[in-house]
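Notes to accompany the following structure.
For this view, one protein chain was removed and the others were kept in their places.
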Amino acid sequence: MQALDRLFISIGRAFNSFLSQFLPPTAVTVIGMFLSAIIISTFAALVFMFLTWLERKFVGRMQDRIGPNRVGPFGLLQPIADAIKMFTKELITPEGAHKVAYNLAPILAVAPVMMFFAVIPFGRDMVAADLDVGVLYLVALSSATEVAILMAGWASRNKFALLGAMRAVAQMLSYEVPLVLILLALVLMAGSMQLTELVAAQGVPFALLQPVAFLIFIVAAAAELNRTPFDIPEAESELVAGYHTEYGGMKFGLFMMAEFIAAFGMACLVTTVFLGGWRPWIIPLPSWLWFLIKAFAVLFVFIWFRGTFPRLRIDQLQAFCWKFLVPVTLLNVIVTGVVVTFFPIVRDGQIVVQGAGGWAVTTVVYFATSVVFGLIIAWLYRRPTQQALRQIEVGRPAARGLSQEVQAA
Amino acid sequence: MTAEQFVFVVAALITLGSAVGMVTSRSVFVGALWMIAVFGGVAALFILVGAGFLGIVQILIYIGAIAVLILFAIMLTPRVMGDPNAPRYNRQWPLVAVMTTGLAAVLTVLVLRTDWPLAQEGTPVITGFAVELGKGFMTTYILPFEVASVLLLVALIGAIVIAREE
Partner (left out) sequence: MKPYAVIGAFFVVGLILPLVTVIGATLLSPRKPNPIKGDIYECGLKTVGETWVQFKIQYYIYALIFVIFDIEVVFLYPWAVAYNRLELFALVEMLIFAGILLAGLLYAWRKGALSWV
């Protein structure tokens, strides 16, 4: 079990010592860095291909249909067919498009999401770059993708693309604020921005200590990723295909890749900061396997959202962000600050919670505070919630007094 | 030349080259894109000095927020997006050329002649930059910290007042 856990580390070390036999140490380090970058990026790309199949299968099943099943057993070779299609489709550049920006945009969209995985701890001691400002680095990368989207929208010389790009970026900007504020509360609890420290501080997963923040984070993450129910920027009936209207073939494939890999990256982030990262839960499996299991569980929740919820309008989604999520997450930071003062998890850089009893007390206190906080918020926002529920009621055919036949149709 | 020096040269070239590109570009949008490259280069320079936190903050704020703000402003003003055939020079360019060359010469001489305080060979790079910054904010620099929040509030109110008046 120990050997399996350290499998990748052992392989890496063996490779390093093999290279050191005939190369100077600097060259070995540099090659090691690039090799880890290439391997992790390729892994992300493979996850992307698998994810396209997973999403279509799961959403299909949720919509009472089978999903891809022609190409290979259970349609598992579908992503390969899609890849071949992407490679061989004609790359039509719209006339009058700004050549350089048009071609650069898909590449600049993929680069930041690949850089995401540099700081994620995939297993025990398995992190490519243990950055001491890891959390902030991840947020900065999400900001960088917005620039690529604006470039794509403008360079296409297409009204719909421009509009779609601006809407997508406005949405991503808005939802970054609650995302960052929740991460702030978690950083406060763990006393560090370093992702490995965040995993180390989770004797109990932070999802249990801050359930309300966990739920809000999942929602804000879905919005940040432009996924349903927040996928107005790419909804077919709304703005054609949004900012990637004028992109065909592989360039469109790159935008898809950027989006799905960002989803996987966000799932990895959720796993690391909320679900305890690679820490095993009861069953002893290798740490990296636990990490993948948890990350895919989070991805499943994102896919589940897609198959279940209708889309939010742009004004609804912006109001939800600025009038609900931002004040709530800001208050959450303050509340967490108060609780951390009296029940600290980390003090002076060391974890101060002792043993199972200490963790039990900590869990109960934080969980109770979070639940009370959530109830107070629900009470404060009761009138808008009732209004929204009433609007959904009014939309139902029975409520509008329509005849039985129309209702059945 | 060590690896650090090499990276410094590359980052400096990117920053300066992008700055030149930004100033000489025909369309405002492309100029804004060059500006983003400048910000990226500056972030790399911050990281090289050892202020990793500031480098990441540079990317987060300047590229992620301010550059996006400027791009939005450019996209929302149609005349600015427009005419690549507008004249790029006016009749005062000889005078301006003389003045800028003079200014550049003065600055170069100034930079070369100043006795810059340099770090000693082998000074350790600061670790835990963000923690030190936080401690500083809460103890020595508490007043600037609170004044910053008031400044942000003023900026917010001012922006809303101006934007809502149209």
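Letters are used for the chains, namely A and B, taken in the order the chains are written, and counting of residues starts over at 1 for each.
Note that in this section contacts are C-beta pairs under 8 Å (C-beta built on N, C-alpha and C of every residue); 3 or more make two chains touch, one makes a residue touch a chain.
Computed from a predicted structure; not experimentally measured.
Asker: Touching the left-out chain: which of A:49, A:200 or A:333?
Answerer: Residue touching the chain left out of view: A:333.
Asker: Which of these, A:47, A:101, A:126 or A:187, touches the one chain of the complex that we don't see?
Answerer: Of the candidates A:47, A:101, A:126 or A:187, A:187 is in touch with the missing chain.
Asker: Of the residues listed, A:106, A:205 or A:276, which one is in contact with the missing chain?
Answerer: A:106
Asker: What residues on chain B make contact with the chain left out of this view?
Answerer: 3-4, 7, 47, 50, 52-53, 55, 57, 60-61, 64-66, 68-69, 72-73, 75-78, 81-82, 125, 130-135, 137-139, 142, 145-146, 148-150, 152-153, 155-157, 159-160, 163-164, 166
Asker: Pick out the residues on chain A that sit against the missing chain.
Answerer: Those residues of chain A that touch the unshown chain are 30, 33-34, 36-38, 40-41, 45, 86-96, 103, 106-107, 110-115, 117-119, 128-132, 135-137, 156-160, 162-163, 166, 170, 173-174, 176-177, 180-181, 184, 187-188, 191-193, 240, 245-246, 249-251, 253-254, 257, 314-315, 318-319, 322-323, 326-327, 330-331, 333-334, 337-338, 340-341, 344, 346-349.
Methods note: only the chains that are shown with their structure count from here on.
Asker: In angstrom, rounded to a whole number, how far apart do the mean CA points of chain A and chain B lie?
Answerer: One centre to the other, that is 30 Å.
Asker: Please name which positions on chain B make contact with chain A in the complex.
Answerer: It is residues 3, 29-30, 33, 36, 52-53, 56-57, 59-60, 63-65, 67-68, 71-72, 75, 127-130 of chain B that touch chain A.
Asker: List the residues on chain A that touch chain B in their complex, please.
Answerer: Chain A residues touching chain B: 26, 98, 101, 131-133, 136-137, 139-140, 142-144, 146-147, 150-151, 154, 162, 166, 169, 173, 176, 193.
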